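Worksheet: one structure, shown below.
With one protein chain held back, the other chains of the complex are shown just where they sit.
As written, the chains take the letters A, B and C, and residue 1 is the first residue of each chain.
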Amino acid sequence: MTQIDPITGLEVVDHDSIDDAMQPEDTPELRALYEGFEAEHLMPLWTQIDDLMPMYPSPKAVPHVWKWSSLYPLARKSGDLVPVGRGGERRAIGLANPGLDGRAYISPTLWCAIQYLGPKETAPEHRHSQNAFRFVVEGEGVWTVVNGDPVRMSRGDFLLTPGWNFHGHHNETDQPMAWIDGLDIPFSQQNDVGFFEFGSERVTDYATPRYSRGERLWCHPGLRPLSGLQRTVSSPIGAYRWEYTDRALTEQLLLEEEGVPATVEQGHAAVRYVNPTTGGDVMPTIRAEFHRLRAGTETPTRHDVGSQVFQVFEGTGSVVLDGTERELERGDIFVVPSWVPWSLRAEGQFDLFAFSDAPIIERLHFNRTLIEGDNR
Amino acid sequence: MTQIDPITGLEVVDHDSIDDAMQPEDTPELRALYEGFEAEHLMPLWTQIDDLMPMYPSPKAVPHVWKWSSLYPLARKSGDLVPVGRGGERRAIGLANPGLDGRAYISPTLWCAIQYLGPKETAPEHRHSQNAFRFVVEGEGVWTVVNGDPVRMSRGDFLLTPGWNFHGHHNETDQPMAWIDGLDIPFSQQNDVGFFEFGSERVTDYATPRYSRGERLWCHPGLRPLSGLQRTVSSPIGAYRWEYTDRALTEQLLLEEEGVPATVEQGHAAVRYVNPTTGGDVMPTIRAEFHRLRAGTETPTRHDVGSQVFQVFEGTGSVVLDGTERELERGDIFVVPSWVPWSLRAEGQFDLFAFSDAPIIERLHFNRTLIEGDNR
Amino acid sequence: MTQIDPITGLEVVDHDSIDDAMQPEDTPELRALYEGFEAEHLMPLWTQIDDLMPMYPSPKAVPHVWKWSSLYPLARKSGDLVPVGRGGERRAIGLANPGLDGRAYISPTLWCAIQYLGPKETAPEHRHSQNAFRFVVEGEGVWTVVNGDPVRMSRGDFLLTPGWNFHGHHNETDQPMAWIDGLDIPFSQQNDVGFFEFGSERVTDYATPRYSRGERLWCHPGLRPLSGLQRTVSSPIGAYRWEYTDRALTEQLLLEEEGVPATVEQGHAAVRYVNPTTGGDVMPTIRAEFHRLRAGTETPTRHDVGSQVFQVFEGTGSVVLDGTERELERGDIFVVPSWVPWSLRAEGQFDLFAFSDAPIIERLHFNRTLIEGDNR
Partner (left out) sequence: MTQIDPITGLEVVDHDSIDDAMQPEDTPELRALYEGFEAEHLMPLWTQIDDLMPMYPSPKAVPHVWKWSSLYPLARKSGDLVPVGRGGERRAIGLANPGLDGRAYISPTLWCAIQYLGPKETAPEHRHSQNAFRFVVEGEGVWTVVNGDPVRMSRGDFLLTPGWNFHGHHNETDQPMAWIDGLDIPFSQQNDVGFFEFGSERVTDYATPRYSRGERLWCHPGLRPLSGLQRTVSSPIGAYRWEYTDRALTEQLLLEEEGVPATVEQGHAAVRYVNPTTGGDVMPTIRAEFHRLRAGTETPTRHDVGSQVFQVFEGTGSVVLDGTERELERGDIFVVPSWVPWSLRAEGQFDLFAFSDAPIIERLHFNRTLIEGDNR
């Protein structure tokens, strides 16, 4: 693939096409030098610069689709065989990117798992530096208790557990429930930033209110309680309800029909979940969005620095990942590693939840995007 | 009044109690010097420092209450006698602080007026650097058209017209309607920052939608459209609806009853209207809030740097301004000049809209507050 | 003067050229209405909108030049006749804008005074909310003691006393010394934000070090002490020395000669004094800069929102203020009120110190600039 520099617009000259003036002759002296390096825990740049500093992001992670029709039965089966409780902490099954050496990383920065809680079960409380969210593609009946505030989980809801907040879950019903978890575990593990602390073995409040205290304080559009005027690192909202997300997307498409600029691009409505104290991302490491494509819409092919994960919430369509089209159905999850070209195609109306490591990339100023065919 | 320094906690020594070592003897030479000053447009500090640099804010503006029962009939009468239209622009009657030399300033920074629009009338479009809002204490039937977006005005709504947005109003009904306007006209005039431009003599869109386009894009709690990811100087929300404000306050008082920290202080619920792109004030010069006191609540006596204006929305109670208690009813408006001690007392449930110049004061780091009896 | 809107580029239609549809017939009923307004402390907008909301900034302040050759002798004379000390606090003589009703305001926001301290005199310590600086056009021998840190004052130095820092001055020598003071006294007085506190009658430290402690900690380019990592509201640097200012300007002109972009515009070098903890203005209300024009340079005619004051430091030239050219010599001070067109002309090399209220204007987003002949 010829690579065009997104900033200069010029063709990229690859390392491989360069005459390497620096590869020295293999002599006994050179071997002695290299042995000296090894003895002193040194490694020359000139033998590995292609790998260390590629011309453009060349992730080991690969694009991949996990089918909900395969995931869910395995989760249910683990519900039969594996108890939930202290020690293992969560009946969560991580999606392991096939390119990442058997680690449970969906990308170098992100963890994504399906979590399953059987009837009347409780997952014990703990807290950790890692930032976490949950998104519910189906079901209801579980409350997650975050720092003592019980938060109902229902289809379409996006739920937050920012770093260092105690949290546990319990299922009030006679039905099991599954959802996806997203965390920054790989980033945290790679960079050695994580702390963990055990909490109560039972959740600290078994109440089952329709709305959590955080929502009751914070979910009034354009309003802020005077008791909460500080900027907080993460959002104080525990649950972003489907009813609001759905309404926001519906309005964007209606406005578009009325000729008002409201969508990202023709036929493509989208919202970002934000921290109301700043207007920015919900947590310092994870961005979350919801996208709705009108039937028949195709998005332009994009390359983005950073990794992104999508889950189909409703509808059918497909994703083109690095030139290969994959059909998608409700619940299917796919990952787009850094700079891999991707686009979406909607057969009927197509609803997708999305999360990414964009706050990491942007705060460190590594963000770049190339939209093919875009001459802006 | 003995003044206690809010930072040091020590008694303030006043200029007047100081032996003035600098007042020179009145000699012909001194008179010649002072004449020389005058000829050269100079004025010595030593003769006027008490006035220029008082020990604590000593506003010329005075605390004052305007009764809605007097205001409204005068506004209605002006509806009979004064046409609305190009030139005068608005049938708005400014509240003139009795201490401010006959200027239509409610405080050194703020303008507050009652505006009146008769049946089927239109106020023509214009724009200006001055930031403006409206608050509706009663009535409905007018739409304000802001940059082409028609915004319904109804009781309890708070409506924005940030600087340099074209806007006009029209009354769709057979009933007149009145509301209050708040602007930074005095600040703008004192500091010579204002521009003004005439627009269309008729509003550019006579549609009467229930919700404006800005609301449809922006009023979904915790969500932001991907088509609007920039931080904007002022809020993109044209109308903050009463239904949300009321619900937010109701929830704060319910949470307080449940033992959850949610109110500013016992029995005192309050929200601030904010710009969802930042979490900060709606406009760069004006803060707006809504306060609800539970029956029987008395707030502690406060001194704040900057000027504040309140309008009673519902209920009865009183305000103590610099030691004097004044009864308040629906629609009554009062001003608290800088550093004047004030507290509120609620007879029944007591709802008040409030606005102030706090963003000016805070952005320039002049903010201080002294709460009497508060040893924090 | 035909006014062109700097944003739209269109000719501005003035209030006066508008047929005023709103001026009602003068009837007994109308007079009764207006009497009702007066009784209730109300004033209609429609009779005064031209004054309250002009088409573009129409300051009462006028452009004016004060000659150092007149100022200095009056200051010296006041040194003979007026003692310095507690009560009057400072032997400072304010420049009173001829348009501002006999108040000692050089502009609606800014105070500028010449201060004079005789041999061996001490000006007592105090502190106030008002932000202050000093600039030294000639002389040396005084130390200003800011929060206990003695700061030498010498020709070309720019010295800070941010709000609420104790400060006093003393003259170590047998020669008098004069300098200019700049403060936000008018802004503070108009908006009722000022506090004042007396301190020691003698300065708290009579040491006369060459460099203050603040300079020794902070004046190392690109370096910050680990003991001072917080962002502070105002700069921690007490003195910005002439040697650095001069070198910075010299380098800019040399770089320009070498073809490197370094100056504001051809022949015009300029630096802004900044707070090293933020890179922004030295104090929240006052911007300070130093400008150097190469001989023969003329700057384009500008209109800026906000008020600016300049003092000639060295060289000769002129300023064109609202179309009128005024010759300038060392020490001369002139004010440019808001939106008044101005440009500079350098006869020889021309050095000017400048200060303004730009941080107020910019933080509140009222800033606009129109450069004549500039079609950007």
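Going forward, contacts are C-beta pairs under 8 Å (C-beta built on N, C-alpha and C of every residue); 3 or more make two chains touch, one makes a residue touch a chain.
Being a predicted model, the structure only gives us computed values, none of them experimental.
Asker: I'd like the shown chains that the missing chain touches, ordered by label.
Answerer: So, spelled out: the chain left out of view touches A, C.
Asker: Just to verify: which one of C:Gln252, C:Ser338 or C:Ser356 makes contact with the chain not shown?
Answerer: Selected residue, touching the omitted chain: C:Gln252.
Asker: Using the document's contact rule, name the residues of chain A that touch the chain not shown here.
Answerer: Considering the whole complex, chain A reaches the absent chain at 5, 7-8, 12-13, 15, 18-24, 27, 29-30, 33, 36-37, 40-49, 51-59, 61, 64, 66, 70-71, 74, 77-78, 81-98, 102-104, 108-109, 111, 113, 128-130, 163-164, 185, 187-198, 233, 284-285, 305-307, 337-339, 357, 359-361, 363-366, 368.
Asker: Touching residues of chain C against the unshown chain: what are they?
Answerer: Against the missing chain, chain C presents residues 213, 216-227, 229, 231, 235, 237, 240, 244-245, 247-248, 251-252, 254-255, 260-264, 270-279, 289.
One rule holds in what follows: only the chains that are shown with their structure count from here on.
Asker: Specify the contact topology among the chains shown, as one of line, ring, star, complete or other.
Answerer: Drawn as a graph, the chains make an open path, so a line.
Asker: Which of the chain pairs holds the record for C-beta pairs in contact?
Answerer: B-C
Asker: Hey, what angle do you get rotating chain A onto chain B on C-alpha, to the nearest 5 degrees?
Answerer: C-alpha superposition angle, chain A on chain B: 180 degrees.
Asker: Rounded to a whole Å, what is the gap between the Cα centroids of chain B and chain C?
Answerer: Their C-alpha centroids are separated by 29 Å.
Asker: Give, as an integer number of Å, the spacing between the C-alpha centres of chain B and chain A.
Answerer: 43
Asker: Counting only Cα atoms for the centres, state how far chain A is from chain C in Å.
Answerer: Centre-to-centre distance between chain A and chain C: 51 Å.
Asker: Touching two or more other chains, which residues of chain A qualify?
Answerer: Where chain A is concerned, no single residue meets two or more other chains.
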